[in-house]
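What follows is a single structure, written as structure tokens, with notes after it.
Up next is chain A:
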Amino acid sequence: MTDTLVNWGLIPFLKIALLLNVILGVVAYLTLLERKVIAFMQVRLGPRRVGPHGLLQPIADVLKLMIKEDIVPAKSDHLIFALAPAITLAPAIIAFAVIPFSGTPAPLTLFGHTWSITPWVTDINVALLYLLAVSSIGVFGIVLGGWASNSKYPLLGALRSAAQMVSYEVPLGLSVVGVLILAGTASLTGIVQAQERAGIWFFGPQIVGLFLYFVAGVAETNRAPFDLAEAETELVAGFHTEYTGMKFAVFFLAEYMNMIVVAAIVTTLFFGGWLPITFGLGWVIPALPGILSLQFLGPWGMFFAGIFWFSLKCFFVLFMYLWLRATYPRYRYDQLMRIGWKVLIPLALGNVVVTAIALTVYRSLKG
Partner candidate 1 sequence: MFQTTEMEINLGPQHPSTHGVLRVLLKVDGERILESKPVIGYLHRGCEKLGETRPMPQVVVYTDRMDYVAAFAGNLTYIEAVERLIGLEAPPRAKYMRVVLAELQRIASHLLWLGTHALDIGAMSVFLYCFREREMILDLFEGYCGARLTLNAVRIGGQLNDFPDGWVDEARRFLNAFPKQVEEYETLLSQNRIWIERTRGVGVISAEEAIDWGLSGPPLRGSGVAWDIRKSNPYAAYADLSFDVPVGENGDTYDRYLVRMEEMRQARRLALEALDKMPGGDVRAKVPKRLKPPAGAEVYHATESPRGEMGVYLKSDGSETAYRCRFRSPSFVNLQALPALVKGHLIADIVTLIGSIDIVLGCVDR
Partner candidate 2 sequence: MSDDEKDKSAPGPPEAPKASEPKPSEPPKEGETPATPASTGTVEPLGRTAEGTPVAAGAPTPPPSPRPSPATPPAAEGAGGEAPAPRPRPAPPAAAAGEGAAPAAPRPAPAPRAPAGPSPAELAQKAEVPSVPLDRLRARFPEIAATATFFSGVPIVAVPAGSIVEVCRFLKDDEESRCTYLSNLHGTHYPDKKDKPFEVVYHLYSIDRAQWIELKIELAEGESVPTVTTVWKTANWHEREAFDMLGIDFAGHPDLTRILLPDDWKGHPLRKEYPLEGNPGDHKYYRS
């Protein structure tokens, strides 16, 4: 009885608490990383005054947003106005529930009992479907936020954003079908294990899928070059024009958390999740992957090694996000829709067909 309670109640609760704190910290420091990276690309230095090299800047930002005056437009719909940021943030947070940060569960012995700590909150066998469903809910918050503001600019921004996110859901979903076909399972841990078994990560055979998923992910998270929903120079601030203080901070957090979710999914589906980076030397030196996953340190070693490799790859994808933002101009609304519907969806469908045919041929050749 206590076993069930602990295994299904306390441990997940603690994991969620830990994960939430870690993710919020990562999100905060992601804002600093963005400012620094973009600054260096723009021949300047970024924040450097608050703490050494600006390391306390996110803390200052959070504090500032918390103590700012909360202005609510008089004619707005107060309840929805307050709920919209929460509706935007919640799907971003719960998406982390199925993401595997490492590969091997590690045993923890306390008070005479041994519990197995899995490096994920839960592992369901429809994880990919769950993720797609959850990310679609995020659109609601934006639309409601824009509508409830009762102001023209947020309305325009919200409508643009809603149309954009809905249209890019389709290529997002279609682009992972190739991975599904190759892995044979929709469970994220299963997909990484399939990559481990195959010895090759899916960004090789599914390069088109990777490109499509990443582009659709950038559009889903309203980031440049698809950030016209919050284009400062056009709509002042789009759907979050009327938001101040903590509510604005929540919108902000939600955006960055969505970015991390997309990065995590890209890592898991295409870059081998927690598997160590061997540059293909694993084929030559069979012991290399084991050494790099710190097998000699036992399960806890592998636990943390997996987290390390996973985080490294996530940061690489996030760097791509920032790089895109610093480099490219912004697409116009109609061009964005055209790309989503007329370019990405045919490519995604083509990818599915080609992958299916190639796999069938490969399997029949293998016998």
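Rule of thumb we're sticking to: a contact is a pair of C-beta atoms (placed from the backbone, for glycine too) under 8 Å apart; a residue touches a chain by one contact, two chains touch by 3 or more; residues count from 1.
Candidates were picked such that all candidates are chains of the complex that A comes from, given by their letters.
The model shown is predicted, which means the values in this text are computed figures rather than measured ones.
Chemist: Check each candidate in turn (1 or 2) and state which touches chain A within the complex.
Modeler: 1
Chemist: Name, in rising order, each residue of chain A that touches candidate 1 in their complex.
Modeler: Those in contact with candidate 1 are residues 38, 41-44, 152-153, 156, 160, 224-225, 227-228, 231-236, 325-335.
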